[in-house]
Each structure stands twice: as structure tokens, then as C-alpha cells.
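Removed from the display is one protein chain of the complex; every other protein chain stays in position.
As written, the chain order gives the labels A, B and C, with residue 1 at the start of each chain.
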Amino acid sequence: MGTIGLAVIGAGYWGPNLVRNAQATPGLRLQYLCDLDAGRARKVLGEYSTVAVSDSLDEVLADPAVDAVAIATPAATHLPVAMKALEAGKHVLVEKPLAATYDEGRLLVEAADKRGLTLMLDHTYCYTPVVEHLRTLVRGGGIGSVQYLDSVRINLGLVQPDVDVLWDLAPHDLSIFLSILPDGVRPIAVAAHGSDPIGAGRACVAHLTIELTGGAMAHVHVNWLSPTKVRTMIIGGSSRTVVWDDLNPAQRLAIYDRGVDRKDATEIGEQTRAQTMVSYRTGDMVAPALPEKEALRAVMAEFRDSITQSRPPLTDGRSGLRVLSILEAASASLAKGGVFLPIRSVETSTEGVNA
Amino acid sequence: MGTIGLAVIGAGYWGPNLVRNAQATPGLRLQYLCDLDAGRARKVLGEYSTVAVSDSLDEVLADPAVDAVAIATPAATHLPVAMKALEAGKHVLVEKPLAATYDEGRLLVEAADKRGLTLMLDHTYCYTPVVEHLRTLVRGGGIGSVQYLDSVRINLGLVQPDVDVLWDLAPHDLSIFLSILPDGVRPIAVAAHGSDPIGAGRACVAHLTIELTGGAMAHVHVNWLSPTKVRTMIIGGSSRTVVWDDLNPAQRLAIYDRGVDRKDATEIGEQTRAQTMVSYRTGDMVAPALPEKEALRAVMAEFRDSITQSRPPLTDGRSGLRVLSILEAASASLAKGGVFLPIRSVETSTEGVNA
Amino acid sequence: MGTIGLAVIGAGYWGPNLVRNAQATPGLRLQYLCDLDAGRARKVLGEYSTVAVSDSLDEVLADPAVDAVAIATPAATHLPVAMKALEAGKHVLVEKPLAATYDEGRLLVEAADKRGLTLMLDHTYCYTPVVEHLRTLVRGGGIGSVQYLDSVRINLGLVQPDVDVLWDLAPHDLSIFLSILPDGVRPIAVAAHGSDPIGAGRACVAHLTIELTGGAMAHVHVNWLSPTKVRTMIIGGSSRTVVWDDLNPAQRLAIYDRGVDRKDATEIGEQTRAQTMVSYRTGDMVAPALPEKEALRAVMAEFRDSITQSRPPLTDGRSGLRVLSILEAASASLAKGGVFLPIRSVETSTEGVNA
Partner (left out) sequence: MGTIGLAVIGAGYWGPNLVRNAQATPGLRLQYLCDLDAGRARKVLGEYSTVAVSDSLDEVLADPAVDAVAIATPAATHLPVAMKALEAGKHVLVEKPLAATYDEGRLLVEAADKRGLTLMLDHTYCYTPVVEHLRTLVRGGGIGSVQYLDSVRINLGLVQPDVDVLWDLAPHDLSIFLSILPDGVRPIAVAAHGSDPIGAGRACVAHLTIELTGGAMAHVHVNWLSPTKVRTMIIGGSSRTVVWDDLNPAQRLAIYDRGVDRKDATEIGEQTRAQTMVSYRTGDMVAPALPEKEALRAVMAEFRDSITQSRPPLTDGRSGLRVLSILEAASASLAKGGVFLPIRSVETSTEGVNA
């Protein structure tokens, strides 16, 4: 396949970013920006663009110059829009979350599998230099075994009309967790607490506690009401611990050779007090040099490559299903007052897409 | 009463701070430093001190020059040591927590009440300039109604031999909450999650979620394993929100005129989507000038004044009981997998001590 | 005049920013991107643009659809390129510095004056929300009289082939100073120190000390070799002091009611020691809410408005001359070992352009 013809569907909040990055990606040819409101699409493109505008999804999908679509419409429409695209034989890149429910997402994954088409999630954070570094580090054993994860994502955010803060913000944290955790460490249960102190009709502040196989715990704090912005993740390991502060561009990642170790009983002789059973490491910190690059550019490149190489993308449909499985269990826990509920497991695809 | 004769009991981690501040407080006369290990007490005092050392609590309590004791021994010993002091007619200042259990704490409160003696908790944070400012601001309506509280207290901490991270660190957050919340806003239920990823035999990472009367939620994150230290509290209000970063001495408090407001239906006409039902304020931030002073100095002054003025101290025995009631419910929730459990209510004393 | 036809000259480092912002500015119509290397210009525009590319300045200037040009070529070419444009009757927006020397800049100012054309400097920082706020505050007396200014602009920067660090970076600081200082406070002399520790053939680290009328001192530290980036300006006033940290987007400006006051002799009676002659204010700090907007968008709007309204732009040719007068004196001081040298004064235009 030579150049891949692309249509972006949806000219709202995220669509313009897709348009800009698609245009800058070699191997992609942006053919359409499609929106029910053609004027909005036209405004996004500006007065100087040669890209076509359409208000008809059918028209776009009927054009053989379109090989693939990137969907940035509200989550509730992901199933019909993406399904239509898959049925028209188009590869699909879709905004998070994959769909409004796990079952809807499942249908999309099966449809893509059946047709051998790429179904990719735009989990943008997974393509940042930080997460790429973390993935290699954590999965490669560079911090020892994972002891805990803690993510805080709070700011004065837009109260969404259709989803609560959990569905709006936590997909970022969950997709990052899934992207960096070693094979064999999986979320198995989740408890969620939330509150709606402004009477918005949905949780505006929420906390997720996730049990992982092996006993480690992950926690996510999302909040639309905080006057200050915090974007911090800590990944505690048995040999090193990483602190990611995404608002500190000069030093996003800090890797600490610092922590608490447990001694073997043989090392401590007759002593039995807990204080004597642990030792403390307080070594240096290393802040690795990371390239500055736009993650969405890498998303576009991965979409292109997964299509041309007929292989699953890094964030394939199943990664979207895994996020949905946690979100659904979290919503159920929220409704039940915060009890732990099991998370459905999603098997890994054993064959390539397009196979 | 003229000068108050004082004995400090316990020369371990915190005792030296009590010794230093007692010596610097007019109206107090430090008579003894008492520890089972007299050598340790002698070392704390140094070679240049005229203060007496004793390894006998009985000897200290028998001395009529001792009017009051400040207890900095392990929590499990608070009941016997403080009870003995109260029975000997001494006023008591005790380290947090008041006692090892709510029922033990109750006995101490009753014993002090019966004898008209001061029983005061050393909730040191409640005497910092920051908390004093917050108390006036929040209780005085300066942030509107309280919408949420969020406290993070994490660092590479000492794994304690006898208590988990909840009992070690959360008393700080809880006593602060209780100290600044307006009358009528009380904790009613708590859920706790924790984990012990290093095999220490007790939770080293924990999250508390607290329901307050009126529907607001408070959250506390405590962690002994973090390589970086965080001491941050956010108090979200309907008109303003405060962020307290205790590790930023140049700007500990930031008061934001920033937040999300809900509009009345009448204001928005026929519109019903959530986005149109909220509005956003993004005003200035004010960082109030705060004096730099040592909180423990103010603790000592309050202990002295509550004795000489025969009035309950700001952090009286009941404030210690309130903290214990939350900790006990939290521990029970932790044991039951994180379900919400009710918090016992502690009535306010209706009469002065010493009455 | 309706829509203004614009050509951007130069497709190097800064040109793409001009292209992007010109396209997004109502009232401007981007007709050409002109570069000696047409391929480079083509690449900047991308595959989807309807804007014309030209490698001929003459062709562009001959096109009557072009009313104005924005020049982003090396400083040494500003005189010939801008002069040609003015002679062709085009309005000119030019990158800082105005020209390679004061005398060259003078020719451009006179040429624009003579023809009644707009000559505007792209002193981008002067159009940021921060500098707009500072201008109102400082010129409006909001900090009292100006006592000192201190600007630090250091990072690992590109060692330029044609200019030293002073000419590369200090124009930013100088144009900001000139933009916010009250009328009547002007730079009168400058001393410069610099060093070239890497053997680059030009100063890579430099310090400017500027005497202002009234006795206040301004200092600028510019450095290409620092591994960390600092962009801080302090403006000390008799009643308040402002600290601008441009790398802290959440709190760029902090206005302190803090400082040192001198008491009148009558207030201090017989006391004569200096310590008793001053008093200290330690009041609150206010961080004003500032809009987030791209300064270059405002540059384009001001260029457009100054043309359509036939008025001098905020950063007119004379503001560029003032910067050149300081830079030239600074270079001379550098060559003479750091002695103070007088700064030429530039009179304010007394008539509108286009008059």
C-alpha cells in the first residue's frame, strides 16, 4: 500500500489536533474532514486548505480514496460510526474510550478482527516519550517488581454533559498503567468512590483503587474542581521508584534509587521488631534526557505502520476493551458504595489483524 | 497559679522537641526529663543542663514541684502513664494518638473531667500559622461551603514497629480536618484501602475516604514508601479553594478565586445539558503573608494557658477521641475490604475543665 | 482598506510562526511565503496549502495584491529587504533587531516616515498577557516608583553564527523594559561584560548593567550555555515588587506587597543607625489571573490595526531604534572592558504614520 487516504470524522475539541498531525505525517493523505456541521469543519481547516469538507459520513466512506478514518466524535456514537467504517472496509483510529460500553467495544473488536482491519485506540499518552521510557524501564525490570502505582490528574476541567469525571479522565491513567505494567501484572478488582459537590448530576471528584495480580495496589485520583493542575504518577518498585511530573517539562521523569527493603530473617538474627526488619536506601536520582516530540504525531505514525505492516498497533482494540472493563467495574462499584468488584479479563489477540 | 512545674516523659523521637520548647516557654518550669533509660534522657539534655533526669515515673509524679506532664512515649503506654499522672493530680499533654484505642482514650477523658484537670493532645499541626489561618478562613465562611478535602502525606518514612501507616500519619490530617471544618460538618463514615507491598506486616500505603455531613468527601493518602515527600492539602469551597503546600515555605497557602459554579435552571432557560448548567470562575490567587513560628511553642503556650485559665485547650481530650473514632473505623474498614463504616460521634464537653 | 494582502519573507526558524498566525488573523490574507530556497518554503506550507511560494522578492513586491510584508530573514539583510519593501510602498513588520546597526535602522525609520507606511517591530514578548499586565501596572503607578529591574534569560541556546548572545537574546529584555517603564524613566548608560568560554568567537555569556534616569539600575543576564532554562524578571518598586517567572504557566506573575521602606528622620527621632532608618513590609502576594493567548496572534492584529487605522503600532520603528541604541552602546562597552557608555536617545515620533 502506498499513501493511505484518511478522513477525520468530528471537528470538535480533538478533531483539529488529528487534522494537524495527519497533515504532517508522511504516508498519510488527509482527504476529508467530516462533521455534521460543515461550517465547523470548514473553520477548523481555515481558508488556505485544499482538504475537502463533508457533512456526510456515507459520502466519505463511499470514496475509494479513503482507506482509513480517525474518529473524534462523542463516545456514544463510536459504535455506529466505527462500525459503519469497518463495514465499509476502512481501518479505524478512535478516540478514547473505545465505545460507551464494554459490549459495544467488543462488537467493534470482533468486526475489525473478522475483516482483518486495524482498529486502534488514540491513547495519546502511551505515545509520549515519557511513557515510552517507562514502558521499557518497568517492563524491562528496571525498577524491580512493581509495588504500587499512584496517579493524580486534577485541574479545573470542563464538566462533561454525558460522562462523569471517571470516564472523562481516568482512561488516560488506565491506558498508561496497562501500557507499562509487565506481562502477568493485571488489574483484577476495583473500588471507586466519588462525589458531586456542585450538584452537576455526576461525579466531579473520584478515587479509584485497583488490586493488581501479585498484591500491588494502584490508585487514581481524578478531579474536575481543583483550581491547580496536577499531573503526577508515582510507580513504586522494589529496586527503584519513578516519579513523573508531567507539568515539569524540564524534568518530567525522576528515577530514584531510594526505598524501603525488607531484610530476611536470617539477616536480623533474633531481632523481631519491624523497624529492624527493614532497611532504607537513599541513593541518587537520575532524570533521563527525553526527546521533545508531539505524541499525536507518533499515534499517526503507528496507525499508518500498523496498516501497512498488517500488524496490531500498540494500542489495539483490546487495549480499549481493557480500559472499558475497568471503567465499567468502577462505575458499578461507585453505585454500590465503593465495594471491590472484579474486572473482566480480556484475552490477548493471538493473531495479527489483517492476517 | 504562678509558674507551672513540668516533667517530660519519654526521651525518644519527640521528647527532645518537647524539652526544647518547654524550656523556651515563659510560665513553664521544666523540672524533669523522665525515661526508663536515664542515659538516653541525660544525652538529650546534654552536659550543660540543670534539668533533673529520672528513670522513675513514680518519683516524678510524687514531686509536688511537678504540676503537669508532657507524655511522648509509645501509644500503647499512653493509658497507664497518663492515667497515673491524672490520678496524681497532674495536668497532661499527650502525643497523638491519645491512646491505643477509643475505649482507652475515653477512660482518660473521663478521668481528666472528673478531676478537673487539663487533658490536651499535642496535635502540633493545629498550632501552625497555616492551620490557624485556615481555621479562621474556612470556619468563617471565607471559602463558601466546603465541597471536598484532599490531603496527601507521603515520603520515605520510618516503617513503624507497632502501628500501620494509617495510625502513624493520618492523625495529622484528621486533626487538621477537625480543627478547620465549620460546626455542623462532621465525618460520618469512612472507607479505607491499604497495601503492604514490602511485606512489612502492616499497611505501608493507605487511602481513606471520609463522608462528611452535607455530602462532601474528604480523602487522605498516606504512604511510607514514596521517594519524594509530598505534604499537600486542598480544601475546595463553593466560593474559593485553598491549596496548602507545606513544603513551599515561601508560599504555603494559595487561595484561589477559581472554581465551578452551578447555575440555577432559571438562568439557563431551556438549556438542559450539563455543560450549560455550570460556569467557571478563573480569578486571582492570593498567598497570604504568614508569620514563621514554631508550632510546638504555641502548643506549650496553649497547655500553660488552659491550665492557668481553667479552660479546655483547643485540642482537648475529645479532639483526641474524635481522631481515634475515625482511625478505629478506618482500621475496621481496611479489615473488611474497604466498605464504608460509620464513625462514632463524640459529644462536645459542655463545661470547662477544672470547673 | 479591506483585507490586507501579506507576504512572509523568510521560511527559516521564525517564518513558520508568522505563516501560521497570519493565516489565523481575520483581516489578513496571506498571499506568499517567499524564501530564496523555494523548497524550504514549500515544506513549511505543507502539501495542503493554497498559499503561493516564491523565491523572488521582486516578484512578491511587484504583486499589487501584496499590501504588507513580514520579514523573518537574518538581521544583516533587514536593511535591503525592508527598504525594498518600503520603496515598493509596502507596510513592513520586521523581526528583532530592526537592523544590523543603529544607522541602518535609522534609514528604515526615515523611509517609512517619509512614505507614511507602517514600520513595526515583532517584539513578540510585548504582546504577551504578562507584559500587557505589567505595562498597565508599572506605568500606572501600581508598584510605586521603579527601584530596580533584573532579568535572567539563560538556557542551552543555539550559538548563533553572526551575532553574540547579547544581540541574540537581550533584545527581548530591552524591548520589555522599554515597553513597561513609565514615561520619563529612560536608559542613559550601559556597561557590558561578557565571556566566550567555549571559544565560539563571540560572547556566549553576558551581563548588562543599565543606568536609568532617576538612579535606578537594570540588569540583564543572558547565557547560551546554561543546562537549565531560566526566564525570570523582577521589577522592584517603592510600594510593590513584581516577579515574573515565564516558565511557570500556572503563576507567571506574582505581585508582592513586600519591601524595604526608608523612614523620614522625623519618624526616628535621635536614632541614626541605618537599621532604624528602614522598615520592612511583608504583606500578601497576589497572582493575577491572566488569559492564555498566543502573543504572535496579537502582533498580527496590531500590525493589521496600525495599517487600517493609520497609527503607529505599539512597537514602532523607534522602539526598534531604542533597542539598537542600547545594544550598540553595550557592544562598545564590551570591547572597552566594561566601562559605562552613554545611550543615544531616540525622540518619540510626533506625528502618526500614514499622516
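Note that contacts are C-beta pairs under 8 Å (C-beta built on N, C-alpha and C of every residue); 3 or more make two chains touch, one makes a residue touch a chain.
What you are looking at is a predicted structure, and each value in this text was computed from that prediction instead of being measured.
Q: Out of C:R153, C:H221 or C:R318, point to the residue that touches the absent chain in the complete complex.
A: C:H221
Q: Of C:T50, C:T213, C:T282 or C:Q309, which one is in contact with the hidden chain?
A: C:T282
Q: Using the document's definition of touch, tell me which of C:R202, C:R231, C:R304 or C:R322 contacts the absent chain.
A: Selected residue, touching the omitted chain: C:R202.
Q: Out of C:N17, C:T101 or C:Q160, which is the one that touches the chain we can't see?
A: C:Q160
Q: Footprint of the hidden chain on subunit C, which residues?
A: 147-148, 150, 152, 156, 158-162, 191, 193-195, 197-202, 204-205, 207, 209, 215-217, 219, 221, 223-228, 234, 236, 238, 241, 243, 254, 256, 258-262, 273-275, 277-278, 280, 282, 285, 337-340
Q: Which subunit B residues would touch the chain omitted from the figure, given the whole complex?
A: These residues of subunit B touch the chain that is not shown: 23-24, 30, 46-51, 228-229, 247, 250.
Q: For subunit A, which residues touch the unseen chain?
A: Against the missing chain, subunit A presents residues 251, 254, 257-258, 282-289.
One rule holds for everything that comes next: only the chains that are shown with their structure count from here on.
Q: Looking at C-alpha means, what's the farthest chain from subunit B?
A: Farthest chain from subunit B, going by C-alpha centroids: C.
Q: What is the size of the turn, to the nearest 5°, that moves the C-alpha atoms of subunit B onto the matching ones in subunit C?
A: C-alpha superposition angle, subunit B on subunit C: 180 degrees.
Q: Using mean CA coordinates as chain centres, what's the subunit B-subunit C distance in Å?
A: For subunit B versus subunit C, the centre distance works out to 53 Å.
Q: At which residue positions does subunit C touch at least two other chains?
A: Expected reply: no residues.
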